[in-house]
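Structure first, commentary second.
In this view, the complex is presented without one of its protein chains, the others remaining in place.
For reference, chains read A, B and C in written order, and residue numbers begin at 1 within each chain.
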Amino acid sequence: MRYLPLSPTDRQAMLATIGAADIDALFSDVPLDARLDGPIAGLPNHASEMAVERALMKMAAKNTTASTAPFFVGCGAYKHHVPATVDMVIQRGEFLTAYTPYQPEIAQGTLQVLFEFQSQVARLTGMEVANASMYDGSTAMTEAVFMARRITRRAKCLVSAGVHPHYTSVLNTLTRFTGDVVVAGTPSLAVGAPGDDLASLIAGIDKDTSCVIVQNPNLFGHIADLTPLADACHAAGALLIVVVTEVVSLGAVKSPGEMGADIVVGEGQSLGAGLLFGGPYLGLFACREKHVRQMPGRLCGETVDAAGKRGFVLTLSTREQHIRREKATSNICTNSGLIALAFSVHLTLLGEKGLRHLAALNHARAVQLADRLGRVPGVTLLNGSFFNEFTLDLGREARPVVRKLADKGVLGGVSLGRLWPGEASLHNAMIVAVTETATDEDFDAFEDALDEVLAK
Amino acid sequence: MRYLPLSPTDRQAMLATIGAADIDALFSDVPLDARLDGPIAGLPNHASEMAVERALMKMAAKNTTASTAPFFVGCGAYKHHVPATVDMVIQRGEFLTAYTPYQPEIAQGTLQVLFEFQSQVARLTGMEVANASMYDGSTAMTEAVFMARRITRRAKCLVSAGVHPHYTSVLNTLTRFTGDVVVAGTPSLAVGAPGDDLASLIAGIDKDTSCVIVQNPNLFGHIADLTPLADACHAAGALLIVVVTEVVSLGAVKSPGEMGADIVVGEGQSLGAGLLFGGPYLGLFACREKHVRQMPGRLCGETVDAAGKRGFVLTLSTREQHIRREKATSNICTNSGLIALAFSVHLTLLGEKGLRHLAALNHARAVQLADRLGRVPGVTLLNGSFFNEFTLDLGREARPVVRKLADKGVLGGVSLGRLWPGEASLHNAMIVAVTETATDEDFDAFEDALDEVLAK
Amino acid sequence: MTEMNNVGRPSRLDLGLVAGTGAVVETFTGNRALMLEEPLLFERGAADGSGVDFAPVPPVPDRLGGLGRSAPIGLPGFSEPEAVRHYTRLSRQNYAIDLGIFPLGSCTMKHNPRLNEKMARLPGFADIHPLQPQASVQGALELIDVLADWLMKLTGMPAVAMSPKAGAHGELCGMLAIRAALDARGDARRVVLVPESAHGTNPATAAFCGFTVENIPANARGRVDLDAMLARLGPDVAAVMITNPNTCGLFEPDLKTIADAVHAAGGYVYCDGANFNAIVGRVRPGDLGVDAMHINLHKTFSTPHGGGGPGSGPVVLSAALAPFAPIPFVRRTATGLELVEEDTAGTVAPDSFGRMVAFHGQMGMFVRALSYMMSHGADGLRQVSEDAVLNANYLLASLKDIYTAPFADGGPCMHEALFSDDFLDGTGLTTLDLAKALIDEGFHPMTMYFPLVVHGAMLVEPTETESKANLDQLIGAMRHVATQMLADPEAWRSAPHFAPRRRLDETLAARRPVLNWKDEAA
Partner (left out) sequence: MTEMNNVGRPSRLDLGLVAGTGAVVETFTGNRALMLEEPLLFERGAADGSGVDFAPVPPVPDRLGGLGRSAPIGLPGFSEPEAVRHYTRLSRQNYAIDLGIFPLGSCTMKHNPRLNEKMARLPGFADIHPLQPQASVQGALELIDVLADWLMKLTGMPAVAMSPKAGAHGELCGMLAIRAALDARGDARRVVLVPESAHGTNPATAAFCGFTVENIPANARGRVDLDAMLARLGPDVAAVMITNPNTCGLFEPDLKTIADAVHAAGGYVYCDGANFNAIVGRVRPGDLGVDAMHINLHKTFSTPHGGGGPGSGPVVLSAALAPFAPIPFVRRTATGLELVEEDTAGTVAPDSFGRMVAFHGQMGMFVRALSYMMSHGADGLRQVSEDAVLNANYLLASLKDIYTAPFADGGPCMHEALFSDDFLDGTGLTTLDLAKALIDEGFHPMTMYFPLVVHGAMLVEPTETESKANLDQLIGAMRHVATQMLADPEAWRSAPHFAPRRRLDETLAARRPVLNWKDEAA
């Protein structure tokens, strides 16, 4: 067994030192009837690296990968090209196989990276401070609601209908037993501004409102000016929480901070992580400095060592479960450290110049495709504004269309029928994402396939 | 341009420091008519990582890979499973991006690895010392002939007909202008001992003979006892050079050292390197201690530092070109360092136990397939003894058969017609290699395909 | 060369001696040969620097609705060579399993096989989108299904929820299931009993689900006080959360008794499975009356910790809790594998408490964990727990004559050995000083000051992937350091001396938080 260094001789010698007759003697605390006398039934025994590799490659081969098909699926996870350097860095054993930096003198690598990551996220979102990551965007959003409750001592949370429905479901699940009141609407696909409900949100804010959550660009790709909403929130003593599911948009679109957000949460998957069938992803969490002591998650801070040299440590841990236990700001422990590293490396490689170019490229390509698909008979482009994702009304139920497109080898987008099975009013819509990875040939294939499918 | 750190501002500032008007001023020594005024014509300009990746993946996709087909090709390069750990180690920047260890105080990693590699190779071949690697097995063999000439002061070299013909060609090429006399025979495919010409080699040894070269197992897979040949060489004051092209065989077959070899050269590709369409591979070179000062290539040796700690350095460099120039034992400079590391890591993971198991597995599987194919109508197994490779007489020209097998998706072996186009007497033979990577399904596919092709 | 000022010049304390002369040298760069100082990327990077090339942007009018970002973002950029160096140099300031033993108790820092990394990067797993049509990801669903089967068989439990993202998230999943089960039967009980030795995530999670937490004391043998536990059970107790093996590294022999009593009293048993590595293949929690248990794939099943994450925390569930499991989940159907989401949940999983994460969990970790399980197999996993327990007991036996081992008389430990710093009484030295001294010796220290039930706790978990030679070296160093500390306390107050940084001022960091780089110049 290749991962186990002890030899039979070692084991005998060690048992002798311990003074135990055999290994069973070390399990004497286990009730007899709970001890298994042999390997667990129904499972195979150990296998060679080659055998394992072959079995897993067989499974992997059954999936259609994003790089082998014209690919336009988005809705909270985006296919971007990740530079080879990113993977090389996160595979360095010193990053990959280190634990949470509890001994800072021999964890400055991880700690400085976290400090740099926090600083990058703060700038990207237009906030003053960011934490060292959460599980993903959806759990980060829920934590933001709890944080808002702690800050405002109010329990009502208004959720825009433009927020990713999976995020809203997670919020509903986790608030079921906490006394938070979640008010979420269903989207209307108004041509020009699909899912835009800022007006009704503003109208809905009252003295019990703890926070308002909006996604920008929203699920349908629509971009809104959040300033009026922010003003309305602040006037009523509520906080504005902005969700960003495509961080690349922050290279082209005004930051939530610039529009008055109090807390910004996001999904950082677009930079560094890859698609990974949904995880591990990267929860981004940023806010105003004044609220930092109510923040969930780990924070890395600057300090000095005994010799006066600058160094970094985990700090403000009195917010956290290992110190505060049931009074902690969150129960999170393990977070998304390595994905934060990947994010930071990718962003460092891009730099301001590269990020802006990447964002501009994504946007321009999306504009090109939106116009092409908008001209396909039976198709209506619903968006007035958008970044790299837009919504099409196909004039018929979209879910079967998406499946037929897949049969033609085109992964064309996400049908609202899958996300809102309940809402018949949304079933004709399909959300299409376009990134720098889509080629003109991909555009042609998509347009032709859609044309054929709709022609039938 | 992602690999170039200088910004336009940097360049201006640096030119100012230098006191040069512009970059052209720094190329003033280049005759005017040789200066190009712009990028070279006929070549594309710089491209994104994604674009390069796509172009190269397109080329790669046109090749049939060994892992995606029943695969039995050998003759000097073998498909073995390389543990994932090997690639992880050789991708460590500290190994991958270091130069030859000219500053030993900050190159102990590379140097200790080389010392360990030399020690492993010496044990594997049954020799006293090994060098830090050569380009590949064929160039190592030629260097051995030159070394033998320096030691014996004789110029005649007898080459067994069982030596890989490409190795013999390389020797012929490189000795064309050196005064060495190479006597090489053509193989006879005697049933029971294909390519075995030990008797005639022994008969051919005379007082002008510098060395005799045999390959074991030979090209046809046949294994011979070299002891009588060694005795004959030594009686005549000649050296025995043994070539090993499949190092895994050394886990099952008596080492050349045990059979009296004076110099052992080999191709180390089987451990760590992978197939790589022929390179980079790994030249192994080992000999008796008394001949070390005539050895080509780098040597790493043990020493101590100013504080008395053990350390390692490159040593005996007075043999080498950078010191001895035209009198050097070889002109080699860059060798196969990183492949030597891969070899050493793979062998360390195997250990004595693993290598012996791997070798036994290769042999047993080869025996199984040899018996199966030997039963195919029209096919004769020529080998009496073999390790993981054997020769079949197909009763008809083998080269078209190999191509037809490939059309059926089976990479079945190497036809002697490709290796000895001149020798009609060999054209019906095909050499088949079997390693631990071949499955029973692969065996079935091969047997069926061969049966079909020969039935036509 | 601003970076040098920023990283600070080496202080005299850090200096070496010039051979013979005894004179002190200081380097100009602040580097010490291979120990390289590295500035913050904000101090080095340039706004116009970039390590990525792109195709030109097609010239089309934008559709950003007038909301384009104009102000500078403030992100520094590096060319690729500079970026590679920045991160490579930083990485070298870390300790890691790849460098040596990392005996953090409760964290199970075992070897991370590189095969797992290779498998997780197969495009068929890494390059697929969570919202692709299900027909196009059958192999991914198969992997989740096979892994789920392994987890159920290894724990002897009938169901498993795969989507939790880490252990604490798994706890949340289990406690939500319990809360949902209570609501389903209209039961208002809200008290959760937690042993005082429990990990902080236990009480924090219970509170998150609207439960009120009460502590149960430990007995003299480091186990849950059975009498106190049984005495407290009653109609208001919703559940107990027990860690087994517990955070003292001891097996809870009464767990089955407690479970039966809890069930009899109408409550549920949550088991914290962070220490499953001690019993995997030898004991099935399902045989001990557990209703829910999370499994840290990043502990027992070798997925890398990555300097803090990501992890993965699937939760096995009893028949009583299974109906309340979260969506999405994979189920086998006649036509293949189906991912049960909002559309089918209503009919297939009417009692599910809903979705707890945007997509389907930590696929990347699933691949690694399955690769590890298949490599070990049922026989190998049994050997894993045996060797993990053997290594811990070997450490305990080799150190307990010097190090205070509060529960050693009570018999063997499981996968980790617990010591207190009582033996340092009178020296003025603490667990912290000892830990820092071990850093100089080339080891990562053990877990310090956890669990809270013993004074100056040192929780040492070697795991099964340490060789006897490594343990002997650690034992030798721990005995040496302890002996020297008792002999000459003064010399041991200021370690580490050889690490990239001397002892860091954590109080200062918390008193004056600097959490984000601010350009002093600006």
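Note that a residue touches a chain if its C-beta (ideal position, glycine included) is under 8 Å from a C-beta of that chain, and two chains touch if they have at least 3 such contacts.
Predicted, not measured: the structure shown is a model, and the values here were computed from it.
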Specify the shown partners of the omitted chain in the complete complex. A, B, C
If I consider the whole complex, including the chain that's not displayed, which of C:145, C:183, C:343 or C:440 touches that chain? C:440
Among B:35, B:234, B:375 or B:396, which one touches the chain that has been omitted from the display? B:35
Positions on chain C where the hidden chain makes contact: 1, 3-4, 13-21, 23, 25, 27-29, 31-37, 44, 53, 79-82, 84-85, 88-89, 92-93, 95, 97-100, 111, 113-114, 375, 439-442, 465-467, 469, 472-473, 476-477, 480-481, 490-491, 493-494, 496-500, 502
Interface residues of chain A (partner: the chain not displayed): 1-5, 7, 46-49, 51, 83-85, 87-88, 93, 105-106, 306-307
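Here is the rule we go by: only the chains that are shown with their structure count from here on.
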Roughly how far is chain A from chain C, centre to centre by C-alpha average, rounded to an integer in Å? 20
Centroid of chain A to centroid of chain B, CA atoms only: how many Å? 48
Distance from chain C to chain B - Cα centre to Cα centre, in angstrom: 45
In chain B, residues with contacts to at least two other chains: 2, 48-49, 83-84, 88, 93
Among all residues of chain C, those touching at least two other chains are 46, 48-52, 54-55, 78, 80, 84, 88, 113, 115, 117-118
